[in-house]
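A protein chain is absent from this complex, but the other protein chains hold their places.
Moving on, here comes subunit A:
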Amino acid sequence: MTGETLTSSEYIKHHLQNLTFGRLPDGAWGVAANHEEVQQMGFWAVHLDTLGFSLGLGLVFLFLFRLAAKRATAGVPGGWQNFVEWVVEFIDGTVRGSFSGRNPLVAPLALTIFVWIFLMNFMDLMSIDHVPQAAHAAGVPFLKVVPTTDPNVTFGMALAVFALILFYSVKIKGLGGFLGELTMQPFQAKSWPMRLVFLLPNLFLETVNLIAKPISLALRLFGNMYAGEMIFILIAVMYGAGWLLGPFAGLLQLGWAIFHILIITLQAFIFMVLTVVYLDMAHQEHH
């Protein structure tokens, strides 16, 4: 719904701007009021909306699941506990299927990733205008409700996963084993001189291979969610395009929302499965 003062382009830009807290041009700390101020803030700024929704949804997840965990008994499960157990068994089965090592961290990690990302993605199905409009009425200049459309969130989680990959690679294989994995393959040789020759190409290939993991993890989720959000925004712009396109936009929005239910679940699942697979590779001596 484009307001009187907003063009379509401004509307889209407004929707893509996070509520950013950082150092303002005048030196004080505060919330940026426009894009220029945001650009000048540099790295040391935080997206209040992203972090707020992300942490809030994470806490909702932890609270709801802790509720079920506290009441968990071997007796007949109630409705909510039944659902939580179903999710837990689903995650447990998936992790057992793709993770061959023994690590008590991996299954809870997978559960957290799946449910948390699903909840964050789910914000995409909220009406894209009402919450920001309400916020605007309350004096908040920008508000993005879907944390996973912010690359900071996806990269933040991917880098955390990357740290776990590095940690377990070194822990399981030792520093030597890990470095050996980086330099002794894919080109292998029996003699030391040849190994030295292959060292650099191997290191290059394996480093690319290693770095590609968190980047692909983050970009896949971000790209899917950002594109989905973008399409919702474009459909919303269509509402203002007249009596002919308005109903058509409604139809499109319904269709895209239904399709998006699939995407948000799938992306959460893919992020989880790939994390588990990467950690499994980190746990294996030879892959």
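Just so we're on the same page, a contact is a pair of C-beta atoms (placed from the backbone, for glycine too) under 8 Å apart; a residue touches a chain by one contact, two chains touch by 3 or more; residues count from 1.
Note that in this section contacts and distances are computed from a predicted model.
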Quiz prompt | Missing subunit (named according to UniProt) among the choices "TRAP transporter small permease protein", "ATP synthase subunit b", "Acyl carrier protein" or "Cytochrome c oxidase subunit 1" | solution = "ATP synthase subunit b"
Quiz prompt | Residue among A:Val84, A:Met123 or A:Leu274 that touches the chain left out of view | solution = A:Val84
Quiz item: So which of A:Lys70, A:Arg102 or A:Lys190 would be touching the chain we can't see?
Solution: A:Lys70
Exercise. Pick out which of A:Val46, A:Val131, A:Leu199 or A:Ile231 touches the chain that's been left out of the picture.
Key: A:Val46
Self-check item: Among A:Ala33, A:Leu55 or A:Ala227, the residue in touch with the chain that has been omitted
Solution: A:Leu55
Quiz item: Can you list where subunit A touches the absent chain?
Solution: 16, 18, 20, 22, 38-39, 41-47, 50-51, 54-55, 58, 61-62, 65-66, 68-70, 72-75, 84-85, 88-89, 92, 104-105, 107-109, 111-112, 116, 150-153, 155-157, 159-160, 163, 226
